[in-house]
Structures are given as structure tokens and as C-alpha cells.
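A single protein chain has been removed from this complex, and every other one stays in its place.
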Amino acid sequence: MKSSDETAARDLNALREKKPLVHNITNFVVMNSTANVLLAAGASPVMAHAENEVEDMVSLAGALVLNIGTLTDEWVRAMVVAGRKANELGVPVVLDPVGAGATGLRTAASQELLGAVDVAVVRANASEVLALAGGAEATKGVDSVHSAEEAAEVMPGLAKELGCTIAVTGETDVVTDGEKTLEVAGGHPLMGYVTGTGCAATVLVGAFLAVDDDSVQAAAGGLAFFGLAGTRASEKCPGPGTFWIRVLDELYNITDEDLRSAGFISER
Amino acid sequence: MKSSDETAARDLNALREKKPLVHNITNFVVMNSTANVLLAAGASPVMAHAENEVEDMVSLAGALVLNIGTLTDEWVRAMVVAGRKANELGVPVVLDPVGAGATGLRTAASQELLGAVDVAVVRANASEVLALAGGAEATKGVDSVHSAEEAAEVMPGLAKELGCTIAVTGETDVVTDGEKTLEVAGGHPLMGYVTGTGCAATVLVGAFLAVDDDSVQAAAGGLAFFGLAGTRASEKCPGPGTFWIRVLDELYNITDEDLRSAGFISER
Partner (left out) sequence: MKSSDETAARDLNALREKKPLVHNITNFVVMNSTANVLLAAGASPVMAHAENEVEDMVSLAGALVLNIGTLTDEWVRAMVVAGRKANELGVPVVLDPVGAGATGLRTAASQELLGAVDVAVVRANASEVLALAGGAEATKGVDSVHSAEEAAEVMPGLAKELGCTIAVTGETDVVTDGEKTLEVAGGHPLMGYVTGTGCAATVLVGAFLAVDDDSVQAAAGGLAFFGLAGTRASEKCPGPGTFWIRVLDELYNITDEDLRSAGFISER
């Protein structure tokens, strides 16, 4: 049996060879940065949100990323249309429920999307996962006020209830479908000082899903790849501006052998 | 009595300790860059503009930033809703009237917001301030064609008329509520070659307002902090791309002692 790190390395090569189109309906804050993340990694991003275009666009895609970071009702409608078409075509869908728990609109939109679309992976921070699990405490805006460990307790149950894989990022990332659970090391505290790092993790999960239909493995692989970029970028780093630029450089430079030998993925 | 520089230094520490949520309804151009500015400085940004969400979001916030840089009527309506809720809750509001004077829509939207919402600080460039004061000359797009000195003449009267603090940025920044006037040194001409530097100054004013309810002091403190980041970033700097990355690094690295000893704030 191949190890998860071995598979992640193979998936990274597949990603660079196939250059899958990743269709994003995402927030205004990160459109540029997550497009750059996907390009640096070797994928081909497209951002398209018009309700009368998303079905055509997702038909060309290897994965669909739905991110509610600056949502309105209109955008959520387009996400549902795109998501259903993706389901019809077998295109895997990743959901980033940005700020779920912070406002009623965000929690409701996340639930609506999870009800209307068959989502392969929910990539979220701990507070968002707790909000989706019905936790009473509010998220403070879009930054997590809980640890991944806190979220990990409710994740297997939530994953089974939702019928999808849940990937929570934090000091250690945790990925589970309720049966198999993987932990992913890597990353760096500077990630908390750059906007859209969670969203970046999400699009890389999408890119890995485009080449690997094992959603737990694909999510762990995308997170390990991003975590390694963060770890390498943080070396002798003067601050968050430089850090992010180096993350993009690293996503471009990290080889399959680098990812394999990092050994970031382990069974929980 | 503490000096303004001393107070700014203290506010910077308070900001990093409290990590206040700064709710932005802002333009598409700067959403990413001002989110990064707030994160690097130690605050927690959120961008949310849906009319059916902004009241919930601003209820979690320490400050609200309204920026009309890529306005439509719909966005201005959401700004009014958010601004009134902020007033109700005592959350300070900063307005950046981007391009006021350039088009009728921008001048009218600025006036509508100032009429409907109790704004703590207007952060603007000189041309925008002159437009708000009823000056006949048009702004050329969103870049100022006037000096801060020209604006300074009309500012005390305008501040009293509007009942708020006005902060104009330029070679020397000027902040006044019509009674107390402070000048802020620092910054660098390279700021004129990067988009959204004015908007970045505005969000830092918002972040300082979240920890200091003296709006003249908070505005001066935010501008001094940003000016120091610009001054330090400009050293041996090869151009505007590198400059901005270093500004983000500096916002993360500047200590309270650095800000105090810069001594950028003086009474006019």
C-alpha cells in the first residue's frame, strides 16, 4: 500500500501534467491570490460567477470551488446552479464556508449549499466547523477562535451526517470522512497574518481532487502541499508580505520528492 | 500629558492585544491589500457587503470602514444600513470618499453617507476634501491633483460643518476636528505608485479607532504608523512592487517603541 505522502506526491505530478481547470465561485478578497496559488501549483484557474455562464464553465472543469467569503443571495444562487451541474457531470465540489457562524446569512448559505449540492470536501477553520455542527458560539468574523482539536471532536459525526469529507486547518490540519482520519503537519504562524490562506488551502484541495477521487487523500495531499510551501517560505522571513510571495514561489518549486520526503501526512 | 506619539504607541499595543474586528464595505481594487494591511498590523479584517448581512457583521466589529472606490447604488445602500447600525452600537465609522469630485455619483454618495451616518473620521486625499467642501475643481479620477496644504485651509471649517474629524494624506498629513489639529510626517513618494495606499491609511485609522475613541488622536496614530512603514520600506527599495511587500513586512515588525521614537506627530 502506498503511503498517503507517496500518493500526494504522485497527485502533485498528475496535477502539473494535466493542468486541470479549477472553476472558482469565490470571494472578491482572494480572487487574485487564489488564482495565483493555482497557477503556481500548476493548475489552471478560472473565476466565473454569472448564473447564465456557470454551467458552461463548470463543464470544462476538473473541480469546482465554492467560497462564500463575500456572499450575496445572487452569488449563492449561482453556486447552487454550478454545484448541481458539477454533480451531474461528476466534477468534484469543494466548499469553503467562510465565516459560517459569524452571521445568520453565512450559516444559512452554508447549509443551503450543503443541502442542494453533493459536496466532496468542506475545507474550513475550526470555528466554521463548529458552527456547521450546530455549535452555539459565534465565529468572530472570518478568523477562527477555536482550535482544530476542538473541531476534531465533532468532525467524524458531522462528516457522516453531511456525507462528505471535512478538512479543518489549524496548527495541525485534520481530515476525515467519518471513517478514515488523517492529520497533516506543516504550515507556519505567519499564515495567520496573510489574508486568504484558508481560501488558498481550499483551492489546492480542489486541484488535488481534480486528479484523485479519494477525497480524504486529495484533501490531505492539497493541505500537505500548501503546508510545505508555508514551512519553506517561513525560513528567515522578514514578515507576512515577503512570506506570501515566497509561498507562491514554493508552490512552483516544490517537487514530488520534496512533498514525499516532508512526510506531513499521518493517520490519526 | 502624554504626547500624541506616546499615545499612538500605546494604541498600537492595544490593537495587537485586542485584535479588533474591522468590518469593511470597500472597493474591489483594495479588498485584498487592505485585508493584508489589517492582518499585518495585528487586527482582524472582514469584508462583507450584503445588505442582509451587514448589521449582523458590524455588531461584531470594533470599527466600520466605508470606502466608495468602486461604488454602485446598491453598495451605498448597504453602507447606510451598516453605518446606522454602527452608530446605534457605538462602533466608530471611517469614511473614505474615493474619487469624490471626479463624478457626480461619487460626490453625491459621499454626501449621502455623511448625511445618513455619524462618521467619526473622513480619510481622504486633498482633491476629495476640496470636493466635499464644495470646491469647483474636479478630481482627476482617484488620484489627488491638489496638495494637502491646499486642503488644510478648508478642513477646520468642513470638520465643524460635518461634525467629524477629517484626515487628509499627502506629503504631510493633516488631521483636524476643527479645534485640535495634528500634522503627521513620514511616508514616501513611492506610495503614489502603488494602488490603494490611501485606502490602506483609512483602514489603519479604523483599526486605531477601535482602540481609541479620541478620533483626532486615533487618525493621527494610524497615519503615523502607516507613514513609518512607508518610510522604512523605502530604504534601498528597487521599485513599487518590492515597496508594497516591505510595507506589509514593516506593519508586522514595527514596535510601539519604533512608533514612539519616530516622533511623526506634531501639533499644527
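We call the chains A and B, going by the order they appear; numbering starts again at 1 in every chain.
In this text, contacts are C-beta pairs under 8 Å (C-beta built on N, C-alpha and C of every residue); 3 or more make two chains touch, one makes a residue touch a chain.
Here the structure is a predicted model, which is why all the values come from computation and not from measurement.
Residue-wise, the contact with the chain that is not shown comes from B:239, picked out of B:115, B:134, B:163 or B:239. Annotation: of A:14, A:46, A:145 or A:185, A:46 touches the absent chain (contact as defined above).
Against the chain not shown here, subunit A presents residues 21, 23, 28, 31-32, 35-36, 39-40, 44-50, 52-53, 56-57, 60-61, 244-253. Subunit B meets the missing chain through residues 27-30, 32-33, 69-73, 99, 102-106, 138, 140-143, 192-196, 238-242, 244-245.
The definition used in the following text is that only the chains that are shown with their structure count from here on.
Centroids built from CA atoms put subunit B at 33 Å from subunit A.
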